[in-house]
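Of the protein chains in this complex, one is absent; all others appear in place.
Showing chain A:
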Amino acid sequence: MKNIKILGTGCAKCTKTAELIEKIANELSIAIQITKETNPEVIMEYGVMSTPAVIINEVNVHSGSIPNTKAIESWLKA
């Protein structure tokens, strides 16, 4: 199971990113565990400055915007 973290200080885009990933994972029937991380100290430890950022199994795959559907599908299938 993929462990996905969305990093962001609670902005609207971060919520949308999380919802989008959940929706696509459901469509593809891929089991994921998704959490939102809003603590600035933790975000700093991942070295992220542009939010929202997507961390999958502790690897930073994306930051700075809501990712597009294709990218999300490729991460989930990988």
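One rule holds in what follows: contacts are C-beta pairs under 8 Å (C-beta built on N, C-alpha and C of every residue); 3 or more make two chains touch, one makes a residue touch a chain; residues count from 1.
Basically, contacts and distances are computed from a predicted model.
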Query = Any idea which of "Glutathione S-transferase", "Acetyl-CoA acetyltransferase", "PadR family transcriptional regulator" or "Permease" UniProt assigns to the chain that's been left out?
reply = "Permease"
Full-complex contact with the absent chain, from A:Asn3, A:Ser50 or A:Thr69 = A:Ser50
On chain A, residues whose C-beta touches the chain left out of the figure = 7-13, 40-41, 43-44, 47-51, 64-65
